[in-house]
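Before we start, here is the structure in question, set down as structure tokens.
For this view, one protein chain was removed and the others were kept in their places.
Chain IDs A and B follow the sequence of writing; residue 1 opens each chain.
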Amino acid sequence: MSHFRTELRQRAEELVALYPRKRSAMLPLLHLAQEQDGYLSDEGIAEVAALTGTTPADVRGTASFYDMFHLEPVGKYVVGICTNIACLLAGGEEMLDHASATLGCAVGSTSADGLFTLEETECLADCNLAPCVQVNHRYVRTTTPEAFDGMIEDLRGGRLDHDVPSHGTLIRVRRSGGLRADRGEVVAERAEAQAAREARAAKETK
Amino acid sequence: MTDVTRTTVSITVNGRVIEARPGELLIEAAERAGTFIPRFCYHPRMESVGNCRMCLVEVEGPRGATLQPACYLKVNDGMNVDTESEKVKKAQDGVLEFLLANHPLDCPVCDKGGECPLQDQTLAHGSGETRFIEEKRHFVKPVEIGELVLLDRERCIQCSRCTRFASEVAGDAQIAFAGRGDLIEVASSPTQPFDSVFSGNTVQICPVGALTAKPYRFTARPWDLEQVESTCTTCAVGCRVAVQSSGNRLTRVLGIDSDPVNHGWLCDKGRFTLDAIDGNEAAVDVLEASTRITEPLVRRNGTLTPVSWGEALATAATLLRGASSTPNGVGAIGGAALTNEGAFAWERFVRGVLGSENLDAQYGDGLDAALLQALPKATIDEAASARTVVTLAGDLREELPILFLRLRESAVQRGNSLVELSFGPSALRSVASVSLSVRPGEAHLVAQALATANAGALQVPAFADSELAEACRLVGEDGEGVVFVVGRPNLAEDAAVVESAVRILAERYPQAKFLPALRRSNVIGALDMGLAPSLAPGRGFDASLNGRGTLAQLDALVSGEQKAVLLLGGCLLGNVADIEQAKAALDASDVVVVTGHGGATLAYADVVLPAVVQHERTGTVTNIEGRVSAVNAKLSAPGSAWPDVAIAAELAEEFGQNLGLASVEDAAKAIEETTGYPALSVLQDSSSDGAVVGRPASSASRRPLDPMAFPGIRSIDMVGLGSRSGTTEAFNVAPTPLRVGASLAQVSAGRGVTVPLADNYSWRLLVSRRLYDRGTAMQGSPALLGLVGATTLRLNHLDLDRLGVSSGDVVSVTGARGTMQLPVTLDDALARGVGEIAFGTLSEAGDDAVRMLIDHASVVTQVRLETR
Partner (left out) sequence: MATLDAPRIVSSRASFEDSHTLTRYLATGGYDALRKALSMFPEDVAAEVDEASLLGRGGAGFPAGRKWSMLRKSPVSYLVVNGDESEPATFKDHFLVERDPHQLVEGIIIAAYALQVSQAFLFLRGEFALGLERVQQAVNDAYEHGALGRKIFGSSFSLDIVVHPGAGAYICGEETALIEALEGKRGFPRIKPPFFPAVTGLYGEPTVVNNVETMANLPWIISNGGAAFAALGGGRSTGTRLFALAGRVKNPGVYEIEMVKNTFRDLIYDPALGGGIIDDKELKAIIPGGVSAPWFGPDLLDLPLGQDEVAEKGSMLGSGSIVVMDETTCVVRATWRITKFFSRESCGQCTPCREGSGWLERVLYRLEHGGGRAEDIDLLLDLSDNIAPGLTWPPQQTTICVLGPSIPSSIHSAISMFRDDFVAHVQHGGCPHD
């Protein structure tokens, strides 16, 4: 029995097929497991271990290296606020304190209603709009405390549902194309083409 | 590429020119030349990762001298290295200071205190004062990452030795680094504990006290320990070990890095089954395998009663003499747990005193000893470097764990090919080039297919033609460079099936070599000492020595043709496949048991003679490759237990005969002098890697003890029996040529095999071995006994579908003796139509499935399955 829903299981298998070695699909598969459960559940980890031919300890260990993966349940919205250098110079720490007050939860924890998890992040590469705030890895670009509070209200009211899907949903565009060719065939073609080009060049120089 | 014609290169270390092997690691080359470079993560038995940075040295390069990790850098000609410069010293001191920054100062209570590489290197290099005034890192401590291993994350220095061992060496990535940066920690999964059968190795190689073994934790301080070097006799690989005790209490067994055998590794069964030896003297129930037998016992009015040695020997002699008055009326079973000297003494007793040819160290679960002797032999090293290894054996990780590690390394690290004749679940499958699936009763047909590149002999092969073709390609024309590892994969199948397969392969591939995969401790030594029909001591084959093997003796005891049996070891009932028949046999006869432990068999004993067991005795043993090595006593035996040599000699005296074996040394001398089989010479050099029977002595010097790689083994001076040589010096063994063993042609062709056709309504039974079974060693070790799994019936998914059940569901299984309920487990390593159960396990309800289901009379066992 697959822990992934049918549609996600299909996507998971497509992902594995994209890579020369199945373990390479680890990060995309973990994102997928997180898309389904909001965090990495034991069942999700077991499924990823099976799909990649690894062990649960290995998957868990790998996942825990990366900040975007959560091994414990988190809120529907993970709010990340950067306090790194550019944001520090633009009031990132103050913004983080403000967010903590607004959401009523400490940094690293989840609000009482279970909707929001607040995180202090490293640089999010949007420093021209510092301090930088992301919700579920979508830039919300609210650089003032007032704008932040308005954004939180909009999230609560469902007004940002299109821009900010639930936590875990990373890429909503599904890969549609693909090479779908035998690698050997492609390599052979490449060699042939090179030979043809050379022959042509030789003729031209004559 | 290095210049292949050069065998050495010159490098300069601290201004001194030294020779090194091309491609050798700098840390190794320097050490051989006497320059020790500090290290933590480096381990000579694993790939270098260079992450602790302790081994930084200055190496001259195109951009001037730079700091490079000596554990990762390979030497090349002309390399100029400074290991003592100011810059090096500062870098190394810096690394040490960083390592200690967050390390707790709990050495006085730490298990590793006194034998800790971090402590040692701190004393050697550390500044003695700390500049770190911050709060140290805190973790909950310790956490149980597996049944046997505890982790104290505060002590961990992130060297990754344990995680690399688990994934790289053992192939069990059940522990891995979690987290990042200074929060990085070793972790197992909450859903899958670190239950690798090799878990104890991680404790041994941990360079700090982060990993500790539950059974050893807090039992001793290193400076209280005494040790001897010995050979593990838990299975027949014969790993070299340091056996440590505190007073007369065994505390710990550590693996010694022996090049030809175990590379320092041990399995957890070998490492942790110690309580069985010294932990249960107090137990009194002689029917419990965990009980030590400490005094002679004679059955009086139906109860075993303690008596003097004199009385016990006299009673035993009376019983045996009575039975031997009938022609062929007596015999001996067992002996694989003995030393070679013990086995030799009993062979002298049975053949020489009792005049019986009925003797067999195997319990009907091995292979024809004469056939084994006739095969051209491979060493473990040869198997582990063979171009292609073909296994025709059970799951080697379960049966001969360290052989599994060696073969796995060969496939994974050296890229050699592995062809598996696969009977069922096997840990080697994932690294095998080809697995040819074999159903019970068909091994000889698969061998035929491999010999002819044609699967025609099989009605329905359980593998594809392409797989067979690939296997044949890997084996090649005449088997040159190929080693066959042959064992007894199925206890519910007549040995003749596999023996016939072995014969076919040996005849077809004359250049191939064979490595026996018999698992019981010193079984090879016992057979070599003549505890087998047709074999005389010292690899002598004599077709005229034609006695009964174990199964034939049991038959003869049941029928009354044989009157009495001498059991060399008390675990007959725990080892035969058909327990009911064995009980009937013992019921019908006089039974004399020589044993160190109790067990169910003693319910049938008339006389019980207490013998010393491993770690209490001195002698030699022979492993699967024919390597004879020494075992040494670390403890004195409890009560009045005697060495087997003494028991056999004294019993002979009761018959008025003198075996001429007054001591173990006498026996060793007699073996070597009369047969040329290495014995006394090995005993006298008991801290060596031993000698392989029939091979010239190795001239390679022994690998020196490396306390950084295998901490805990105190120092080479403490190892071995240097002090004992005084007592043995008097002996000088005249070189005697080893006898020529049997040739393949001489050995009888064996019984023909006719396997009943498979029918559509039954499943063929595979009874395979697990490392953790309910055998004597495990029964006496509470730490491990909990790891024995309950019996389940494993089936292929097609069979599950056919039955309409899934993993965990219970089915009714009907066999030769009735019907029982067993849960099923999915295992696609099994061929369709085959059901597997593990020997030596019990079902949840406490039933022994093997006893219930096995069909002793048939070549294969068939069972019927029904869903409730």
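Criterion: contacts are C-beta pairs under 8 Å (C-beta built on N, C-alpha and C of every residue); 3 or more make two chains touch, one makes a residue touch a chain.
All values reported here derive from a predicted model rather than from experimental measurement.
J.: Which visible chains touch the chain that is not shown?
T.: So, taking every chain into account, the missing one touches A, B.
J.: With the full complex in mind, choose from B:Asp77, B:Asp106 or B:Asp182 the residue touching the hidden chain.
T.: Of these options, the touching residue for the absent chain is B:Asp182.
J.: Of B:Thr83, B:Thr122, B:Gln158 or B:Thr391, which residue touches the hidden chain?
T.: B:Gln158
J.: Looking beyond the chains shown, say which of B:Asn14, B:Asn80, B:Asn102 or B:Ser698 touches the absent one.
T.: B:Asn102
J.: Pick out the residues on chain B that sit against the missing chain.
T.: The list for chain B reads 49-54, 56, 66-67, 69, 72, 87, 90-91, 93-95, 97-99, 101-102, 131-132, 134, 157-158, 160, 177, 179-184.
J.: On chain A, what residues meet the omitted chain?
T.: Against the missing chain, chain A presents residues 18-21, 23-28, 30-31, 52, 54, 61-63, 65-69, 80, 83-86, 88-90, 122-128, 130, 134, 136-139, 170-181, 183, 186-187, 189-190, 192-194, 196-197, 201.
Throughout what follows, only the chains that are shown with their structure count from here on.
J.: Can you check the complex and tell me which residues of chain A touch chain B?
T.: Residues in contact with chain B: 42, 45-46, 54-62, 64-65.
J.: Under the definition above, what is the set of chain B residues touching chain A in their complex?
T.: 167, 172-180, 187-192, 194
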